[in-house]
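All protein chains but one are shown in place.
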Amino acid sequence: MRSNRLLFLLPLLTLLVMAGFFGWSLLSGRDPASIGSVMVGRPAPALAAPALRAGDPALTDSLIRSGKPVLLNFFASWCAPCLSEHPLLTRLAERDGVTVIGIAWKDKPDAARAWLKKLGDPFKYAGFDLEGKIALDWGLSGVPETYLIDAQGVVRLHFRGPLTERDVSDRILPLLKAGS
Amino acid sequence: MRALLALLLVLVALPALAPAAQAVEPSEMLADPALEARARDIGRGLRCVVCQNQSIDDSAAEVAHDMRRAVRERLVAGDSNDRVFAYMVARYGDYVLLQPPFKGTTLALWLGAPILLLVALAAILLGVRKRVVRPPPPLSAEERERLAELLKR
Partner (left out) sequence: MLEFLLALLTTATVGVLLIPLLRSSAHSTERIDHDLAIYRDQLSEIEHERAAGTLPDAEASAARIEIERRILVAADHAEKKIASEPSSAVQRFLPPALSLLIPLFALGLYLQVGRPGLPASPFQARIAPVEQDQQPTVAQVLAAVRARLAEKPDDPEALSALGEALTVEADGTVTLPAVDAFRKALALQPGDARALYYLGLHEAQSGDSKAALERWRELEARSPPNAPYLGMLRAEIARVGGAPAPSKEAIEAMAKATPEQRQAAIRGMVEGLDAKLRENPAGRPEDRAAWLRLANARKVLGENDKAAEAFAKADALSPLDTKTLADWAEAHVRQTAPGAAPSLEAVAVLERLEKAEPRNALALFYLGLAADAAGNKGEAVRRWKTLLALLPADAPIRGMLEQKIKDAGG
C-alpha cells in the first residue's frame, strides 16, 4: 500500500522536474533557437570571392592568413539587421583600426555597392557571394553573420545576427587586444 | 457510427501519412533519377538551420536551397551518402542532422524513452501478478453481520 502511494507521487514529481527545467530555460537566458557554431576554434575555411568594387583584386585566402586578425562580415543590402550593426563595423574599422572584410550574400553587386555608398563603406576588402556557395563553407545560416579570425587564421568568434555594442566591447575588442 | 469513426480517424491521420510539402524546385533536380532519389533521401535527413524543425527538402529558406544544391553537387562529384552528411556536419555541426548521432552526449536522448517504457511495463506486470496471486481473505463473522444489515437498508 505504501509503495503504491509513492507511485502516485511519480507524475507529480515528473511535473515538478519538467517545470523546473522550463523555469530554468526561461530565466537563464538560454536561447533554444541558437544553433551554435562548429567553426569556432577551427582554422578558417578557404576564402575566395570575386571583388565587389570595380578595380579591386578578388578576395583570396591570403587575406585571412596574413598574420593579422581580421573580421569577416556577411551582409546584404536587403537585410534590415545589417543596417543596425553597420555603424559598429564602421567604428571598428575607423577607430580601432580593425581590418574588416565584407561579403555581400545573395545580393546583386549593384545593390550592395549602392547600399555601401548610401551608408558608408567600412570594408577594407569586399567581395560578393551571389549563389551562397562561399557562405556554405563557413556554415552560414543567414545574414548578418560575423567571424573573428585571429592572426593564425583560426576562427575565434562567430556571431549569428547583428553585432551589438556589448559584442564589440566585451568580446571582439578584448580578443583583438590580447592578440596584438 | 463505426464507419463515421473510421472516416474521422483516416482524416486525422491523413496529414501524417501524406508526403510533406516539397520545396525542391524542378530546376534543382538532377537528371539521373537514381542520384536524385539519393539526394532526396539525404535532404530528408538534413535540418534547415534557420527553421528549427524542417528538413531542407521541406523548407523554402534560402539556406535550405543552397544546401540542397550542395548535396547534389557532392553526389555528382561521387561522394557517398555518409560523406555528404559528414560534409554538412563539418559546416553546421550535429545540429544539422534530423536524426541525432548515437554518442555520449546523446545517450539520454536515445535510451531515455525505451528505459522509461521498460520501467513502466515492469511496474504494470508486477502489479498484475500481485493481484492475481493473492485471493482475498474471507469476511469475518462480524463483518458479515454488518454487511447484512447494510444490504437490508
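In this document, chain identifiers A and B correspond to the written order of the chains, with residue numbering beginning at 1 in each.
The working rule: a residue touches a chain if its C-beta (ideal position, glycine included) is under 8 Å from a C-beta of that chain, and two chains touch if they have at least 3 such contacts.
These figures come from a predicted structure and were not determined experimentally.
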Hidden partner chain, touching residue among A:D31, A:D61, A:E131 or A:E165: A:E165
Residue of A:A51, A:L119 or A:L175 in touch with the missing chain, whole complex considered: A:L119
Listed residues A:S25, A:S66, A:S84 or A:Q152, member touching the removed chain: A:S84
Where the unshown chain meets chain A, residue by residue: 80, 83-84, 86-88, 90-91, 118-120, 165-166, 168-169
Chain B residues that touch the omitted chain in the full complex: 135-139, 143, 146-147, 150-151, 153
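Rule of thumb we're sticking to: only the chains that are shown with their structure count from here on.
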Inter-centroid spacing, chain B versus chain A (mean Cα positions, whole Å): 33
List of chain A residues in touch with chain B within their complex: 7, 33, 35-38, 106, 131-133, 135-142
Residues of chain B touching chain A in the complex: 49-50, 52, 62-63, 65-67, 70, 89-93, 95, 123
